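Following: one structure in structure tokens, then a few remarks.
All protein chains of the complex are present and in place, except for one that has been dropped.
For reference, chains read A and B in written order, and residue numbers begin at 1 within each chain.
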Amino acid sequence: MPYVDIVTVLAVLQFVVFGFKVARARGRFGVKAPATTGNEVFERHFRVQQNTLEQLVVVLPGLYLFGHYISPLIAAALGVVYLIGREVYAAGYVRDPAKRGPGYGLSFFPALFLLIGGLFGAVRALFYLS
Amino acid sequence: MPYVDIVTVLAVLQFVVFGFKVARARGRFGVKAPATTGNEVFERHFRVQQNTLEQLVVVLPGLYLFGHYISPLIAAALGVVYLIGREVYAAGYVRDPAKRGPGYGLSFFPALFLLIGGLFGAVRALFYLS
Partner (left out) sequence: MPYVDIVTVLAVLQFVVFGFKVARARGRFGVKAPATTGNEVFERHFRVQQNTLEQLVVVLPGLYLFGHYISPLIAAALGVVYLIGREVYAAGYVRDPAKRGPGYGLSFFPALFLLIGGLFGAVRALFYLS
């Protein structure tokens, strides 16, 4: 499923870039490791990265299972929506945490849809098997 | 392996529900993003979610590899024990963090067993191949 695999890598690379931004904010605002608090803007970057980690464990199994049971192309397309949603989320959160909602929804709902689709596909496969 | 895939989705959905409870606690106890501290009950919900994230990277590869090399049915059954253990863990932690031990064990040991079984299966496969 090369389409799904490409989107998988892009989702992980996006997370890596968010991590770079945390490291840059660490330097810029003088937040010394192991601290993860002390500067509001640093904390925003940090929370964007941490929340993206939480979303990755939803979207990666979702991409794989939806791609396997339903359609790799639709899975990849939903994954692209997720990627865009995460960019909107990150930009919104860093500007103003109160405005993180729309980007959150735009990334969370495709991820959830992938996962529920994968569940549906697996349950259906169970009935075909038996 | 539809059984394994169903349990995989359920483990991720359980994590999503723990995330909803963090968001609800954020509102209820007035912990404004990006903060993740400031109210003890919020912090309990947050730690339940974060610890479940840590467990997911153990149990998901474990489910897959045990299912692949040993038995999908036994993998799924151990996954169900993990799911129940996580519920016990979450309920115990929110009531009193000092009582999180039993639920932790009930979710960690099946996860570890899945992983070690997967390792055993992979090593065995290596000898069959050579």
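Just so it is clear, a contact is a pair of C-beta atoms (placed from the backbone, for glycine too) under 8 Å apart; a residue touches a chain by one contact, two chains touch by 3 or more.
Note that the structure is a prediction, hence the values are computed from the model and not measured.
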Among A:Tyr3, A:Phe42 or A:Tyr82, the residue in touch with the chain that has been omitted: A:Tyr3
Contact footprint on chain B, counting only the chain that is left out: 37, 40, 43-44, 46-47, 53-54, 57-58, 61-62, 65, 68-69, 93, 97-98, 100, 112, 115-116, 118-119, 122-123, 125-126, 129
For chain A, the residues touching the chain missing from this view: 2-3, 5-6, 8-10, 12-13, 15-16, 19, 32-37, 49, 53, 56-57, 60
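Going forward, only the chains that are shown with their structure count from here on.
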Chain A-chain B separation of Cα centroids, rounded to whole Å: 19
